[in-house]
Each structure stands twice: as C-alpha cells, then as structure tokens.
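What follows is a single structure, and I will ask about it in a moment.
For this depiction, one protein chain was excluded, whereas all remaining protein chains were kept in their positions.
Presenting chain A:
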C-alpha cells in the first residue's frame, strides 16, 4: 500500500511531528523527532495514528492498547546513543506488527541470544543497529533504493572509511581462517565462494527465527463481516489468518529463503506506472543482478506474495485510501474498494478509471540479520547436490555436484578408454616382445 492519503496512520513511523497531509513543511527543523532514536529510558513511544506525535496524555489505541502519556522532560534529560530498541520502535513493527514485514528484524532482537543473532547477542558482542549501520552526520548507512550500501573490503581505503554496514567491511573477503592447523582445504574452498555467493547465503540458513512473519496478504477478501461485526480469525502461529480490515493472511516461521542474483540495488514499480497483469505475480519490488554482473552475488530473500487493487483500464497499481473517518472513502471506515481507490488516486493526483480488480504481486526482502552461529552455516551438501538443493533454480554458475557437462563427462570417459587401450596395447606388446626373445 502507499502513504499518500493515509498520512496520520503511516507517518506514526516518521522521525518527525505532524506530517498529516502533503503540505508538511520539511524545512521546519523543530518538527524533527530526536527522541525516537535517542531515548534511553524506553518510555518514549509514538501514538499509532497521531501523525508522529507521542501521546501527551493517556490514550487508548483500537479500543484495547493503552499508551501512557510520555514525560517529555524526563526523556529529554536521558538521551544518549541509539539502541536496538529505539531503531526497533519503527523497524520491528513495519508492515503493521511485530516481525510482519522483514522476517529478519523483529522485537526478539531487543535482547537476543547468540543462537538468534551472533552480533546483537545481548550477552556477547551486543552490537546496536548503528554498530553496523554506521552513521555520519545522521546519514544512516544502508541500501537506499537504487543505491547500494556503502563500504566494502576490510582494508582501510579512504573511500571505505567510516562505513561498516557490509559483512566484508569487518570480516574481509576471505574470512575463513584455520585456528589450529596451518592449512585447511575446506576453509580455502569456502573462501573461494565469496566472489559469487554472499556471506548471508551461508550464514542465514533460515529466516523468521524470532517471530512469525507474513508471507501472503490477499487484500481482495477484506471487508467481510459477520452480523455486522468485524471478523478476526486466529491461526496456529497466533497471528490472524483472516481480518476484516486486512483480508486473508498467511504466516511462517523458520523458513528457507529463496535465492536470487543481487548486486545491491533494487527496482520498483511506481504508482501510475503501466504494468501488465499476467498469470505470474507482478514483481513490484525486486533485486537487480545477473550472473554476468561482477558485483552480483547469490543472495537470500524473503518473498512476499500479495493480491492488491489494480486498475485494469489504465493498467496501474492503485493507491487505496485505507485510513480516515467515515464518508471519506477510507476502506477501513466505508469498506468499498472503488471509493477507496477513487479517494487514494485523487490524493496522489493519478488517473483512475473507476474499475478495480486484484492482481498478484511479489516483493523480495533481502535478508541480512539474524546471522546464525558458525555451526549452523549451510553445509556443502545443501547446494552441491544433484536434486533439491538450495540453489536448484540459480542459473549462470557451474555448481559441481548439481550440474554436469555431458561433453566434459564424455571427454573424460573417452580419455580413460584411450588410456586403457594404450595400456593394453603396451602390455601386449611387451608380452609379445618377451616371447620373441
């Protein structure tokens, strides 16, 4: 979905105050929220529907959850460096709940053990988010849309200085070193992978190891009621499998990632951009990369399937208005997709034909968190196997064990045969010659 027309709900995760429509003034620096990242007391929270404001008196959200009034003076007197919890106030709950969106960032990272995350392990290395996401003048390192994350090798080249967000920027490109022995072929071979296989691929064997994550979201079934009352049906993982506001949902835990070539940049389909709906899901947010790209590595992803509103005449994705008062067209108040689409598209200044259908879409999330201990890293057999390996549908590399080149096999067999013939002839010749003497 999109932020336009849903401001106050969605800007509750904006590091600012009062972004309630498209006229928000980005030049008023007093509207920056310093406390959300620098609170160390754990008492500072933003109210989920107040355009980024914290609750200044006790308030109840959605009829059940109490948000206590924030004591601004107390929080202001206890500011300090950012913590996992402060980044997590937004990042753990993106997608509308704990762990919903990413599958590798959720509230279990407030105090994880080593098994869950070797770096953020509260009793061990105890990294904060900013330990890796190095920040200079408030530019937080990371991948931004079509711009890859900065940093690179462990070498202190000036251009890499101050950037530590990539695995290689701390560990280097050949991170596997023997502890006791002088030399270990297995580790040499592991190091030989790093030009084609990303660290994350072997070191994040499973995702959603903390909380369940959403893997399927069908908006088309939203808006059903029973006796005029909203329906919420809970599933086995303690997450809703049907919700009148959201539709049909599927959840997963301890999931095997899918693998794609990824060069650190992404492509997006923007609202208003023409896109054909076919039988395959539309790739609305997808990683770029190919085997011929020297920057690309095989990388793990969480795929997220969705079914979302689409304008079959203009062939564009629709921005629906979800949040708002009754009569505004908001879907969560009026339960009418056409009205929601009309209101949302008007707010975005985009054309809308009046028709709404639903299309299948897919969004790939790159996984980089919840790095498992080294013992849990993928074993050779997980990839180098004839059938059913993790990289079964990766093309562009020769993977010993999975692939075979029939010609090569034939050449080998022919060479063996020739050798055998020669040995036989040679042997025979010697025997015959021996008799001749």
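What we mean here is this: a contact is a pair of C-beta atoms (placed from the backbone, for glycine too) under 8 Å apart; a residue touches a chain by one contact, two chains touch by 3 or more; residues count from 1.
Simple rule for what comes next: contacts and distances are computed from a predicted model.
Within the choices "Xanthine dehydrogenase family protein subunit M", "Hydrogenase maturation factor HypB", "Cytochrome c family protein" or "Signal recognition particle receptor subunit beta, a GTPase", the name that UniProt assigns to the complex's undisplayed chain is "Cytochrome c family protein".
When the whole complex is considered, the residue among A:206, A:285 or A:333 that touches the unshown chain is A:285. Among A:214, A:244 or A:368, only A:214 touches the chain that is left out of the view. Checked against the full complex, the one of A:152, A:252, A:271 or A:389 touching the unshown chain is A:271. For chain A, the residues touching the absent chain in the complete assembly are 1-4, 14-17, 26-27, 29-35, 53-54, 56, 72-73, 75-81, 95-96, 100-101, 125, 127, 131, 137-140, 144-147, 171, 174-175, 177-179, 182-184, 187-188, 214, 217, 268-271, 284-285, 304-308, 317, 319, 361-363.
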